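Data block below; observations after.
One protein chain is absent from this view; the other protein chains keep their places.
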Amino acid sequence: MRPDGRNPTDLRPIQLDVGYLKRAPGSCLVSFGDTRVLTSVTVEERVPPFRLGRGGWLSAEYGMLPGSTQDRKKRDQGKQDGRAVEIQRLIGRALRAAVRIESLPQLTLWVDCDVIEADGGTRCAAITGAYVSLAVALKRLQKKGTLKDAGAVLATSVSAISIGLVGGYLCVDLDYAEDSTAEADLNVVATGDGRLVEVAGAAEKGSFDRKQLDQMIDAGLAANVKLRALQEGAIRAAVDKL
Amino acid sequence: MRPDGRNPTDLRPIQLDVGYLKRAPGSCLVSFGDTRVLTSVTVEERVPPFRLGRGGWLSAEYGMLPGSTQDRKKRDQGKQDGRAVEIQRLIGRALRAAVRIESLPQLTLWVDCDVIEADGGTRCAAITGAYVSLAVALKRLQKKGTLKDAGAVLATSVSAISIGLVGGYLCVDLDYAEDSTAEADLNVVATGDGRLVEVAGAAEKGSFDRKQLDQMIDAGLAANVKLRALQEGAIRAAVDKL
Amino acid sequence: MRPDGRNPTDLRPIQLDVGYLKRAPGSCLVSFGDTRVLTSVTVEERVPPFRLGRGGWLSAEYGMLPGSTQDRKKRDQGKQDGRAVEIQRLIGRALRAAVRIESLPQLTLWVDCDVIEADGGTRCAAITGAYVSLAVALKRLQKKGTLKDAGAVLATSVSAISIGLVGGYLCVDLDYAEDSTAEADLNVVATGDGRLVEVAGAAEKGSFDRKQLDQMIDAGLAANVKLRALQEGAIRAAVDKL
Amino acid sequence: MRPDGRNPTDLRPIQLDVGYLKRAPGSCLVSFGDTRVLTSVTVEERVPPFRLGRGGWLSAEYGMLPGSTQDRKKRDQGKQDGRAVEIQRLIGRALRAAVRIESLPQLTLWVDCDVIEADGGTRCAAITGAYVSLAVALKRLQKKGTLKDAGAVLATSVSAISIGLVGGYLCVDLDYAEDSTAEADLNVVATGDGRLVEVAGAAEKGSFDRKQLDQMIDAGLAANVKLRALQEGAIRAAVDKL
Amino acid sequence: MRPDGRNPTDLRPIQLDVGYLKRAPGSCLVSFGDTRVLTSVTVEERVPPFRLGRGGWLSAEYGMLPGSTQDRKKRDQGKQDGRAVEIQRLIGRALRAAVRIESLPQLTLWVDCDVIEADGGTRCAAITGAYVSLAVALKRLQKKGTLKDAGAVLATSVSAISIGLVGGYLCVDLDYAEDSTAEADLNVVATGDGRLVEVAGAAEKGSFDRKQLDQMIDAGLAANVKLRALQEGAIRAAVDKL
Partner (left out) sequence: MRPDGRNPTDLRPIQLDVGYLKRAPGSCLVSFGDTRVLTSVTVEERVPPFRLGRGGWLSAEYGMLPGSTQDRKKRDQGKQDGRAVEIQRLIGRALRAAVRIESLPQLTLWVDCDVIEADGGTRCAAITGAYVSLAVALKRLQKKGTLKDAGAVLATSVSAISIGLVGGYLCVDLDYAEDSTAEADLNVVATGDGRLVEVAGAAEKGSFDRKQLDQMIDAGLAANVKLRALQEGAIRAAVDKL
């Protein structure tokens, strides 16, 4: 059993507070245990140059509030921090996998993920919450008449989870303490129907073997099925109120 | 009566959610109506060069999340936005007026104010909430033994309110709709005992006269008395639980 | 009496050297005692995006030459210094209060204020001199035919003065030595006919009371009347020579 | 068969031109077909702050020369490009997996990977060549007496290869034309003894399934065995000449 | 005789490896002894604003790879290094002297010069190699039909050499060791027919006299005649293969 009483494949308590912002078309404050990320989807009525005349675009940004980490996180000034760049590129790819951007009109969906408090797994929480924000935002755009059919734009659902090897044992949804002692860790981004969007795993100390990778992938796919159910419930409740 | 049913000198509903962050020494999610600002106070164990050997320092930063505004607020990249610079300098001066920095040990108190959702008056909400974060953080530092006497460091309380002339009438605590049509607007930063820390008023259209300024200052001082009572209650409840 | 022999409400010697630059449409080297600021107004034949199709715009910038201060002022490289940002925003608001920007054609008036030598009160000297540069530039634009009626564009005059509490006494037009020991200081920006454009006062040590604020405002309004007379003389002499 | 005549699991012609730079402690111009990357390892006699008193450090940077791509790649000015940040973080992690940094003295090994000409797979070529540069540089440091035992510092070898699904078929070592039409692509970073350091795979169009992932990983591990043999030969020849 | 056995007016071994890049319209890896610079010419189908409707433009950039210098050269981040700015402005002027830009169609020729390894004289090697890249690129544009007549665009050839006073003696084509002990050094940029494009000489220690300058200029003109012959041979061989 883990320090917080979880079994190896247990998720932390997950919350999806949809509509946290009053004015953004879609928003969701997502919690994976003590990790909290505010995700929002807003709409800009134009596309980047390389998408002119070719449907819409979806762009993601990720940041951490200064008070979100144990030691205060300095604000970026001039130079963006490399880890944030890497994470926001992952988020963007994950969500674009869920969307048929060529079916969008000429607009950009901005996905913002800002970490309110960080306790491990912020990128997975961000993807999971951002998908909820996205699904609600598309429905709202349909209601406003900007989109004909939100369902036609949304190709699939997407969520993400981290898995690690900690002291030789596989653990799902690592918190910060586990993450910082893990021998290896893997993020699995998957669709609602069990297909893979992205896998990114790295040894933190040396290397890992093929069998360990297989186990981590299996656990990741299983966890994403649970996340998918939570996402569906939250979206349905929010869409009913639109 | 105002569009939202308030009388001219009424504040919007004020909430001070102290301890919103689990790990920051002091934090407070402050709401003035639909304006929400997350304030936090963290500690860095060193001072800027000009304070070496001369007590501590307090430094404030202010930012807006991209989803906080009607039109998405772009993240700063390289160049900080002028309005934010102006506001964070105001917040820093206001809070330094409440603290005897020469009584602090050689450390920097970082005050971060991040706007979650903006509906007018973010700088005043930030100052009011940040003071609460600060008072709680100092008590916590005292408990940890970093400070001998938090009371000796805290010279006074501080809060802030905006007042405007809208369609010729004086209004307290403007929301965004009022703010954007005001002829003049004034921010009054005051201590708990009715003294002034900073007044900053500007005509938005032409100019205003001496008598109007006097009325705005009177209204501002009165509103700060109400804020002071709310701050005291919130701090006391939070400190009891430390 | 003050160290330099002035009475509390005396201004320092004021000079307005209009037309200091040969080619700029308007320029004025303004001195408040040893404080010297070169102000200029130039014209760009376009407006920022938010003013397209809606008259003209006026934008101000403020800088200090490296040799202007006791310790050499480093040039900005990449990151503009916060104090300068705050000051140039004040100058811009002050001068826009004097101009009916909706009566301008689609052009931007650039107001540049560069401190040649700093001895306190640079922002007030800048506003006072920049107004002179502006009035002359508008007349010149009228002569060139770019404007029909400079008088219709100029809504009012504007000037500014600092007032402080030094050792408990009110002093007008602080020099650097006074400014750095003042308990409180206030900048009063006013129109030629005694109305207020902006008041910005801050306690440097703790706080000040309502009565002190009133006295400072009174003194500020009175000093601006004197500045107005000097501005008028300088503008008239310069316009006669156009 | 592929357009260039290769079988699905064939590598392109691989060249490792060791000692391409005369003065850098380690250097290797690596070619994977028409992709050429100049890798070098240089030594700085200090460590970043977080490694003070704790062995050495290894830091990687990646760039593309302006003429390396079909359309000229603009130089970074101020803001580094997100893709490059992501890649250089990957290279750094991969090479740190090969090195016992706690056995290094207090110095930083700088690994620079600059793309001379890009035709797909630059990050894998960079890792493969940089490992060669690193091994030679460590031997040279041993010869100079900076290190006691280069072998004790080098924990394992490391190389990398890309695998993709192109038109439904698995292909190893994609060139640019293949890469830009692939449905999914995976980079496999592995040690000389067949263990995994990092796997990073992403669907470019929708998603892929578990079985496809398994096949790609198998092919990646097999290709890295071939790369390992080439690295060993190149290093041995270069070390003999030291 | 010099440390490497050269006579005072001898050049180092010069190599011009034309077509080093497969896809750039023109490229040349130029060596002056151990100094190696990769030059390339690429084409952008638009011009900077000040050339709209007025023929084409040619713009040069210069950089050093991190491993090119004895001590690793840090990559520019945000702020470009002053020496590089100075050099790339020189290269741009030198090559524009060789081209009738008003005879170009509306396109920009980008000349990139990246130092692979630095051993003195990089700016002269860059100009000499870049001219070769340029001549080949223009011929290729003619073949593609973008230009009617490459010869009409190319006004003259251009090359460059450094000359120095080392220990009182005049030396041509200084290597790094000579350059860093020279009392004075001069770069002479000249056309194929012996006219001057740019001379830039500076005393490194004090000053030099008129007669020394004359001798340096004579030696520079003579060396450029030799470079011209090498350029011609390399261009002819490359153009034959187009």
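Order of writing sets the chain letters: A, B, C, D and E. Residues in each chain are counted from 1.
The rule is simple: contacts are C-beta pairs under 8 Å (C-beta built on N, C-alpha and C of every residue); 3 or more make two chains touch, one makes a residue touch a chain.
Bear in mind the structure is a predicted one, so any value in this text is a computation, not a measurement.
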* Asked: If the hidden chain were put back, which of C:Q80, C:Q106 or C:T156 would touch it?
  -> C:Q80
* Touching the left-out chain: which of E:G19, E:G63, E:G120 or E:G201? -> E:G201
* Which of C:Q15, C:T42 or C:T146 touches the chain that is not shown? -> C:T42
* **Touching residues (missing chain, whole complex) on chain C** => 21-24, 27, 34, 38, 40, 42, 44, 61, 63, 65-68, 70, 72, 75-78, 80, 110, 112, 114, 116-117
* Structure fact -> Against the hidden chain, chain E presents residues 78-80, 82-83, 85-86, 88-89, 93, 97, 155-156, 190-191, 195-203, 206-210, 213-214, 217, 221
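Throughout what follows, only the chains that are shown with their structure count from here on.
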* Structure fact -> Between A-B and A-D, more C-beta pairs in contact link A-D
* Same-interface partner of B-C, chosen from the options A-D, A-B or D-E, over half of the pairs matching -> A-D
* Starting from the mean Cα coordinates of chain A and chain B, work out the distance between those two points in Å. => 33
* Could you give the separation in Å between the centres of chain C and chain E, each centre being the mean of its C-alpha atoms? => 51
* Rounded Å distance, chain A centre to chain D centre (Cα mean) -> 29
* What parts of chain E, by residue number, touch at least two of the other chains? -> 77-78
